[in-house]
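For this view, one protein chain was removed and the others were kept in their places.
Chain naming follows the written order as A and B, and within any one chain the residues start at number 1.
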Amino acid sequence: MLRYIGRRLLRLIPILLVVSFIAFSLMYIAPGDPALKKLVAQGLAPSEEVLKLTRESMGLDRPFIVRYFDWLWNFLKGDLGVSYAKSLPVSQMMWKAMGKTSVLALSALMLSLIIAVPLGILTAVRRNRATDYIVRFFTFTANSIPTFLIALLLIYAFCIKLSWFPVLAKGSIQGLVLPTVALSIPCAGKFIKQFRAEILEQLGKDFVLGAQARGVKPSVFLTHDVLHNAMLTIITVIGLAIGGLFTGSVVIESIFQWPGVGQLVMDAITARDYPVIQGFVVYIAVIYVIINLLTDITYRIFDPRVKAD
Amino acid sequence: MRLKRKRLSDTMLRAFLIFAVLLVLTSIFAKNLAPNDPYTTNIAQMKQPPSSQYPFGTDDMGRCVLSRVLYGARTSVFSALLLVTITFIFGSAVGILCGYYGGAADRIIMRIIDGIMAFPQMILAIAVSGILGGGMLNAMIALGFAGWTPYVRLARSGVLAIKNEDYIKAARFSGSGSFSIMAKHILPNIFSSLLTYATVQIGSVMLGFAGLSFLGLGVKRPEAEWGSMISEARGFLATAPWTVLYPGLALVITVMVFNYLGDAVRDRLDVHVLGGNIEIEK
Partner (left out) sequence: MEKLLQVNGLCAGYGGCDTVRNVSLDVARGEIFGIAGESGCGKSTLLKAIMELPASGVAINRGSVVFDGRNLSGLSPGEFRKIRGSEMCMVFQNASASMNPIRKIKKQAYETLRSHRKMCRCEAYDLIASVFEKLGLSDFDRIMNSCPYELSGGMNQRVAIALAMVMEPKLILADEPTSALDVTTQAQVADELMLLREKFGTSVVIVSHNIGLISRMADTVAVMHDGQIAEMGAKEKVLKNPEHPYTKSLIEVVPRLKGANCG
């Protein structure tokens, strides 16, 4: 198992290099002088002197590749640079925001699973009957509504009309409820669709016959055999969704003012705060790597046939 | 039994195709259908509830919501269709070439694709359009940057699956040029899964545009676009809910129609889309 993990990690290195390169290059894609941008982000109107000094301090006179490796080296040491706008270390800002986003992401994930697993099984087992159609219609609608609209509708219903929750979350528990619901509705919708498909597929397999011939109780069979075999796909689906949830639904966080990674990025984009944007991009890549790895490892637990290829 | 299913999916396909066409027509003829000019502001009439003169009411600048919704259809529907077409063509072409020729170029390109796909599409789109500055063109570039990659993977795996089939080898031995093999033998076989994926993507791309516009990274004022309309109207959700409701409804219905269309295409072509989990985070 350890060898498997090691091998998977190795294969991820080239991807990480590409990702870090993209992250680093982003700053220079945008037209204009980076030094100027930095000073502007701080709200300064610089003179030629200051610009020259800033350029030198930023190392802009050195070749691109050198700068890249410099940055990479710093990154590996945990130093992501300093925010232009706030003059705080980027890594520190990221940590704080990551914590907040994680709370939101995990809550949304759990809520989605609580909704989707039973409904996925239900619609598969009661395929093409009334329950199936009703649930599928709702999930279809849920998939077609943009998250921001769901958020606004929730706000309208629960904050304005009913005053149950505060509109602006600001990191409180009470404020956690609505963003979680807003995030989990489309997520659950996607889950239900995919869980249903996978369970239907498992129910169509041969071994169902054997279990029925042996008189295995249907409820036992569903939970122990069908769900077990479906786990592979279920985990993939969750893995893909987590990525999206963790990188913070920028939209949700900005609507509810939840101080997470999404909001951090939005502010950075508005302020042209490139180090933060870069730090964010790298953060995403790291999440991707971790989730990929966890998904692969969990695979092997559920289907021992999976090769460590 | 299978025949019945096929006929049902044919009817569904035709129905949604008609809906979709109606939507496209509505956007083309927005000018003729709109009761008022979507850009005319009228402070005296701001935030008016729906009436006979303004069937959907007015927004905070006194503009007719219905007219803006109709004009917004143009932006939303066309940009989405255009972007999907471009990414479809470009991504598939790269994918086919990579799959067919293989080699070092293939490996490098695929690593780059992996790198790009490491990012959730919406986040990448936001980052890119933020850096490029706002505007519809930059939004398209941003969404396109993330959006072309699934086609590459799809096309490539399609090619790899059939590359070593006998009939391809036969074609090569009989002296057919690579290009004609790709056009005549490979493309027809992978076309349905690519087309299915593209159709399914239309709805997602529309939502992507709406999302970017909502965040202020898409269309610039005073252009009418559903996402930005909703964003502008946020502040007075309590006092003038129709300003959010109608663009929202329009967006949802349009996306639903195109999503149903995508599903119908998939059913009709009886295709299981590889990597169908790849969707733009809304």
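Rule of thumb we're sticking to: a contact is a pair of C-beta atoms (placed from the backbone, for glycine too) under 8 Å apart; a residue touches a chain by one contact, two chains touch by 3 or more.
It should be emphasised that the depicted structure is a prediction, and the values quoted were computed from it without experimental measurement.
The chain that is not displayed touches the following shown chains in the complete assembly: A. Note that of A:11, A:161 or A:217, the residue touching the chain absent from this view is A:217.
Checked against the full complex, the one of A:45, A:130 or A:209 touching the unshown chain is A:209. For subunit A, the list of residues touching the undisplayed chain reads 203, 206-218, 220-221, 224-225, 228-229, 302-305.
Criterion: only the chains that are shown with their structure count from here on.
If each chain is reduced to the centroid of its CA atoms, subunit A and subunit B end up 21 Å from each other.
Within the complex formed with subunit A, the subunit B residues making contact are 111-112, 114-116, 118-120, 122-123, 126-128, 130-132, 203, 207, 210-211, 214-215, 217, 227, 230-231, 234, 237-238, 241, 244, 248, 251-252, 255-256, 259-260, 277, 279, 281-282.
In the complex of the two chains, the subunit A residues touching subunit B come out as 14-15, 18-19, 21-22, 26, 29-30, 140-141, 143-149, 152-153, 155-156, 160, 186, 190, 194, 236-237, 240, 243-244, 247-251, 254-255, 265-266, 269-270, 277, 280-281, 284-285, 288-289.
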